[in-house]
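Please read the structure below before turning to the comments.
A single protein chain has been removed from this complex, and every other one stays in its place.
Letters A and B mark the chains as written, and numbering starts fresh at 1 in each.
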């Protein structure tokens, strides 16, 4: 064993990314492709009454302008196509930014200009786009993918009424957008009834099946390619309608067509985190033991689907509480479909972890101690003991590193110059998914190892970690391994969403690599030309690309030599069951709030996470620093604004939809890990993790602001005007 | 972006001549705002006259003050020793603007002519009197957190986004232009216009006039001048509220003071009334607070921007008391 898993190995795709050699889906995958550009609805609700494409068609370079009159009839796929309808199949307008036409031209400039020449007339109705304006009362939507929206345990209402201490509060979060740096891009190339898509997707195989459904094609007629992805954060998890429209255009024109969404179009075309309200009621004993937890949430739904992504899992699962009532309600609005955005559960978790902080102040109890007193080793819904849960250790590690014991108990007690200093914390939790996957490993006569699996690297480090796994399993150096991912021509793997990649691919990759190793060892010991001939296979060790007899280390062979003599590459596959689960952690934050101007800086953060085995400390740390800064964005600035009169997004850009810049990231950040392999893991002891380190950050910041100033802000984002 | 013709001018006279005789022409220098406006369909020009080759990029200091060429880049001005030493509010305002990359590109003239960041102005799907006169103002009943509380009309409440213009307004700068009718010098206070019922007319520039220079007079207040910019993220954002203050102090006695504000007015906002509360008096917390109250006396806050009335007073106090050594 070379023991690379667990080491902070540098990214194997690093060189490609720092030299510009990495080819992303928009990087001219099909030279000579035509350029598509979408014309989208100006209005939020109504109907297209007329489209005049003549001016656009007359524009130089324009090849076609297609509308609902030209589109083939497509079948609306189910999840992961969350939109509920496909635009340009009829004239109904469900939201601003809905595609109404596609212009295809020789150059992107021509397509964009011609798109402005398409004259669309609408019959319009006044839209309702924010929760405050909803026409109907909030309602309980039917289960989403078999997951109910109401959960009850014990008798929460009675327990609350009888509680010694009660806390009740309302929290809100605005709509927010993923904003990966790479816009959505798709290039469609047809060969008869076979379609190749170069696609910005977090799941090539999912896109393949969705598109095949939409076009009523055999699944294997569709190939989806995405070797690199310039960020997804959930925005590229679902398949979206622009991919279908562009593919339809390419089919009609019998020419490859490339379509890249503009930044503004990304605010109406590719999902978002829904606007959200939450009412939380907590009942507790004076000793701080939770006796009742009631959470009612309202999410902004669209008029074409009713999936709730901002779920309340942490309320149900994180703390020991016998009486629970969770309702996940929604209101239907004339907005584009929401979807999942990096840690959808964080929205509701903000309310829970803020309410707990409020309970702590009500009880005059340290918030860490409060959480310890409500810690559970049991799954609250199944009653089963967790096989591996080290959350208490996370509290220990992070509170010590942060210096939490020095915390002053009174709000507003620490001032440094012009700033109040406050400390806050929150527990973190996230459920990770796991999906069926298959990996294939091939050893060539040159000793090179090729790993093939149709997974993705959305920046989380998949290329690197699966290479580490192969290196360890086979005893080969990293540099002989070539990982091929992001292509449906490769064995099936799941979506890189729900923090599922590690949990989905590690086991199959390991099994494939071990099978390939065993096959090569088997060939060696059966080959009389090998120095290892007739050695029992279990006495052969593999290391640095060599096969070594453990009892006589002079007797050795190499992968390359064995396979070379065999005359053909050795290939093995691996698959197997994968299990979802939970990852935990805690975040401590220090904020500084200007005493007179109310501006907030997050100056120091310490986290500790229990994610099972840490596969690669570098990439794991990357998820933490990214997650913390995402949490800062959500806590302090991110906010999609809908105009209540028109339904249009007022800030569909990166200068007024603010995401954190370098100067917003905390200058001090320590990311600690328990690093105990989870015996129940099907992924070499690891658990999914990418989303966990955001979940508690907004609450930790809000709690720290309260500690700094005595001001409790329950409505995100906490901009300085709320602290004047 | 709609297509357009392009010509590169040899010198200022050539540029003005090209712009004057070519219908629908506009100058392009840095391009950092113009191209966005054209990409978004907010503006269209049938012809662009590239003025980057013109010899208008020099920054010079003389006994009378500073002369900044219209094509000097933001970074170049911010780094200029005379600017940093004797007009620090200019350097601070410039460094608080945009990003390092844009500061390498954008010119002083272009900075003064950048257009509002009002989301409705920049969205051709929304009604906007500034973009399409008579179409209505979406901001009045819409999202107006970033909008003006001073100087607005029922036609428009958009703010001017330039930090530099706020600093220049405090320093009594003037704008030199060359046009078909020759040269003119326009005090910056007259350069920008209130929206009234013609919000589409933003400056007193005439067709085909080119900003050749900005002149900043030497003044006792200029050396003790500072810029404070408040915003929702640490940097790389337009101002929520900003203050430029220039102070001539003897001890705590205010011999002279100039105050200008960004983010609160429909143009870079100078307040002679607020200055009068402080000029010729000893600087105290109470007087600064009174100046703040005077500043916002005519404020008309809207649904989402009422906080600016309070925030700008606090920002004023923060900056002036800091400059005066009282904080």
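FYI, contacts are C-beta pairs under 8 Å (C-beta built on N, C-alpha and C of every residue); 3 or more make two chains touch, one makes a residue touch a chain.
Methods note: contacts and distances are computed from a predicted model.
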Omitted chain (choose from "Xanthine dehydrogenase YagT iron-sulfur-binding subunit", "Ion-translocating oxidoreductase complex subunit E", "ATP synthase subunit c" or "ABC transporter domain-containing protein") - UniProt protein name: "Xanthine dehydrogenase YagT iron-sulfur-binding subunit"
Touching the absent chain when the full complex is considered, from A:46, A:127 or A:180: A:180
Sole residue of A:5, A:260, A:466 or A:704 that reaches the chain not shown, by the stated touch rule: A:260
Missing-chain contacts mapped onto chain A: 10-11, 13-24, 26-28, 31-32, 50-55, 57-67, 69-70, 101, 107-109, 116-117, 119-121, 178-183, 228-233, 252-256, 260, 262-263, 458-461, 618-619, 621-622, 625-630, 653-655, 659-667, 669
Residue numbers in chain B that touch the chain omitted from display: 1-6, 8, 23-24, 26, 28, 30-32, 35-39, 41-48, 50, 52, 98-102, 104-105, 124, 131-133, 200-201, 234-236
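Convention: only the chains that are shown with their structure count from here on.
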Chain B-touching residues of chain A, taken from the complex the two chains share: 42, 96, 109, 112-113, 116, 418, 596-599, 601, 636-637, 641, 643-646, 648, 650-652, 655-656, 658, 660-661, 663-664, 717, 719-721, 724
Touching residues on chain B, where the partner in the complex is chain A: 1-3, 41, 117, 119-120, 123, 125-126, 138, 141-143, 146, 230, 232-238, 240, 307, 310-311, 314-315, 317-318, 327
